[in-house]
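A single protein chain has been omitted from the complex, and every remaining protein chain is retained in its original position.
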Amino acid sequence: MAAPARHFASDNSASTHPEVLAAIMAANEGHALAYGADRWTASALALFQAEFGEGSAAYLVLGGTGANVVGLGALLRPWEAVLCATTAHINVDECGAPERFLGCKLLPLATPDGKLRPEMIRAAVGGLGEDHQAHHARPRVISVSQSTEYGTVYTPDELRALSDVAREFGLLFHMDGARLSNAAAALDLPLRALTADVGVDVLSFGGTKNGAMGAEAVVMFDPALDEALRFGRKQATQLPSKMRYVAAQFEALLRDGLWRRNAAHANRMARRLARGAAEVPGITITQPVDANAVFARLPRGRIAPLQERRSFYIWDEAGSEVRWMCSFDTTEGDVDAFISEIRAVLA
Amino acid sequence: MAAPARHFASDNSASTHPEVLAAIMAANEGHALAYGADRWTASALALFQAEFGEGSAAYLVLGGTGANVVGLGALLRPWEAVLCATTAHINVDECGAPERFLGCKLLPLATPDGKLRPEMIRAAVGGLGEDHQAHHARPRVISVSQSTEYGTVYTPDELRALSDVAREFGLLFHMDGARLSNAAAALDLPLRALTADVGVDVLSFGGTKNGAMGAEAVVMFDPALDEALRFGRKQATQLPSKMRYVAAQFEALLRDGLWRRNAAHANRMARRLARGAAEVPGITITQPVDANAVFARLPRGRIAPLQERRSFYIWDEAGSEVRWMCSFDTTEGDVDAFISEIRAVLA
Amino acid sequence: MAAPARHFASDNSASTHPEVLAAIMAANEGHALAYGADRWTASALALFQAEFGEGSAAYLVLGGTGANVVGLGALLRPWEAVLCATTAHINVDECGAPERFLGCKLLPLATPDGKLRPEMIRAAVGGLGEDHQAHHARPRVISVSQSTEYGTVYTPDELRALSDVAREFGLLFHMDGARLSNAAAALDLPLRALTADVGVDVLSFGGTKNGAMGAEAVVMFDPALDEALRFGRKQATQLPSKMRYVAAQFEALLRDGLWRRNAAHANRMARRLARGAAEVPGITITQPVDANAVFARLPRGRIAPLQERRSFYIWDEAGSEVRWMCSFDTTEGDVDAFISEIRAVLA
Partner (left out) sequence: MAAPARHFASDNSASTHPEVLAAIMAANEGHALAYGADRWTASALALFQAEFGEGSAAYLVLGGTGANVVGLGALLRPWEAVLCATTAHINVDECGAPERFLGCKLLPLATPDGKLRPEMIRAAVGGLGEDHQAHHARPRVISVSQSTEYGTVYTPDELRALSDVAREFGLLFHMDGARLSNAAAALDLPLRALTADVGVDVLSFGGTKNGAMGAEAVVMFDPALDEALRFGRKQATQLPSKMRYVAAQFEALLRDGLWRRNAAHANRMARRLARGAAEVPGITITQPVDANAVFARLPRGRIAPLQERRSFYIWDEAGSEVRWMCSFDTTEGDVDAFISEIRAVLA
């Protein structure tokens, strides 16, 4: 049988990084109290705090949608609403979990590239006034994805500008950082420079798409949210039972910068792919390749034949736009072979 | 440093069984489409169907509370209520997750041993009548835990009697089988004899407390529930991203009866512990030791000193009752040492 | 055709008091901005504040269940729970609306007479400890019904004792005052002596059962709750559109003490009924007749024949206990005729 295929469908198609797997195995000794009262969790939480700063705290959870609903739930009362991009994962890819669990309304804003901008927020909340009779769900949280679902990355200045407008209007600032590692690697900045330092209140921090087996966390920068996060996590069915195995994954990612090495590699592969594909006649790269995603337009009839060679997703059927994701285990060989396949199919 | 402690706090303090760990490692090859479109998941689902019967289907999830809310959610409309024992995990140990996610009311019924009986159901629903004006949440589901939170086990006849009363009153039948393996091992019966064959509609099937690292499933016996379970799982934040690693765990447990060997061993250790402890003056075993839990009453002042030697939980502060759980990795040596400690502390 | 029957089914079987009806008609002039921006509402809110004190504010709503979910919603986050009597309206007669709308768990406590006592609260919350892992919904609100569903009345001292235990454990204090008027009339105390003065945080104040056509209010004693009540009311579908007609009803009830006259009369009729019925052999009055309800046990076979003469409800089928409610428009003639009917049926 041939070697197992690597494709470009998603970074959660990737395997588990060997160092993460080793950490899981090392945690498999004896008994450990469940739900986080174990030494692996203590160690992982300390690494999180070292990474994100003194005032921060992490809450380990099972999945990315779970991280989002737990984190947003700590910031929102049910009559409050979330401003997000129309393309946000919370808006399109979570089956309405935020509405279901939080009872809250999302207020999606159209963007060209998945990135919110201060003027969009102003336009959305500026005219609301006092609303004495409470007819409208009250905008309360700005939620950004970093890197975005379009593979674009907010600079610290862009994030700070959003944070400023949030403070101006009494809003809180949430970040879906399922791919924050890719953004930090792209900008060559520490994680805290994109979160604590720019006014993020609550962060979903992803491990799964960056080499973990299944490990996500909610990180908060305001100790007053502790109770909401602890009880919200349990109530959202996101409290891991044998938490040591989730903790061990984060230990592996955070201890010696594995998270950055993995993300930087995935980003590099995406740039390589974009460069190569852009040279193929008929291909247009449609978004800046800031992180590990490549968005491309190609002739409609060529999409299906190319998918037969390698898995990937159509992003916009009408616009004939596709998404190619790279991950920590994508190799230069994978990329170059795929470019050849693209060239062959489009010839 | 001494060997890592094994204690009696809970079966989710246990480690991961080496065969499960090996299966996880074996699944770590190449790329696999996320969310279940992979060969490990296909294989695990086939094993589930072989175990539970033609008409059944399994949905892999991340946690036990998650399995319960997803499964109950497929059976309930929000104005319907769940009849359960006051001691049920869904009632006392899930932080209100069922109420939060389902919007439903639980109607807890007092039991001596964690087991519902037909006459309790009759008393609860018999007098309700038509309720034309809809003042009362409508009882719709009977939920049992098998084995129960008291370590007791329903016989097939007891389950069938509940199922009969359910049909009589137009109710559905849900089983929280976080420890179904222990019940099946105790009765030396196949899993289906305690589920499909006695009229269970939806089952939460637990792997985590029986040697898995983190693997639960919802099993349904009515194909009409498929959409509710698929969408409910996603919306409940319980759809595993890299599902192959959850599937691999179930493959290990289900392929050659590892689930039964693990559970039978844990049950054996509980009986050994109960036998030994019962001989210690001052100890009363308070519940039948059908599965892997031992409930005991001991002099109030002796609880804390004993807890200093080995972790375990107080079950009923007022009644001076404690719970000792055994797991697949509890050894005869652990049990015998603990009996000695009990004897020493109570001397 | 005979004069329309008056019976003993419920105080919401009663008609609308003529003064309330006159106030509604008087409000029917010209246009008035909807949702409360009208002069009748301003006037009613001022009367509420005069009645309940400077720090209070009222929010008019459409129904009693609505008042309860709006008021509780201002006090609770979704992982928090409500301690209430098993007999509480919120627990048995609202079809699970609190669970549905709030996502919260109710923790019902058994009582002999519908009244919670401090020791019940202590027993329920005393042993909970910190719950670092958040397994249990967090008790946060004590909810009492005044008068209770058993027609019993809390004294100010009893309420203050509950309020004290609430403060001791960090709980808030909610009162379902659908029949608060009856309690205040029974004790000959101002409304504030049973609410603001004894530490109630949020009150549901009922008009409908005391002569209104359909008028309820949430009264709060902590200005910080304003936003939660305004937005919660709208979101709970309880914001009256043409609010002036609700306001006019409360103006009629509050302006010259009509609320007290109505309630005192209903209470008097209940005492008269209890006195007369108690003399009938075979009848046992089962609860103190503090307010406008009479609970009685009578021979099982005599219930249905008596119901054929006058409508009333069976309270406890098994215990052969019935409820007879009096209202503002119950006459001495109605009561005496009913006593004769009871005597005839039991003869």
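To keep things simple, chains are lettered A, B and C as they appear, and every chain counts its residues starting from 1.
The rule is simple: a contact is a pair of C-beta atoms (placed from the backbone, for glycine too) under 8 Å apart; a residue touches a chain by one contact, two chains touch by 3 or more.
Everything numeric here is computed off the predicted structure, so don't read it as measured data.
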Option touching the unshown chain, where C:Lys105, C:Arg192 or C:Lys234 are the choices: C:Lys234
Per the touch definition above, residue among A:His136, A:Arg160, A:Arg309 or A:Arg343 touching the missing chain: A:His136
Contact with the hidden chain (one of A:Phe8, A:Phe52 or A:Trp79): A:Trp79
Sole residue of B:His135, B:Arg167 or B:Arg300 that reaches the chain not shown, by the stated touch rule: B:His135
Sites on chain C contacted by the missing partner chain, in the whole complex: 3-7, 9-10, 12-16, 21, 24-25, 28-34, 62-66, 69, 94-97, 100-101, 208-209, 213-214, 231, 234-242, 245-246, 311, 329
Positions on chain A where the hidden chain makes contact: 78-79, 81, 92-96, 99-101, 103-106, 127, 134-137, 317-318
For chain B, residues in touch with the removed chain: 35-37, 73, 77-79, 103, 132-135, 137-138, 227-228, 230-235, 239
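The working rule: only the chains that are shown with their structure count from here on.
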Reference chain B; chain at largest CA-centroid distance: C
Distance from the mean Cα position of chain C to that of chain B, given in whole angstrom: 41
CA centroid of chain A to CA centroid of chain C, Å: 49
In chain C, residues with contacts to at least two other chains: 78-79, 103, 134-135, 137
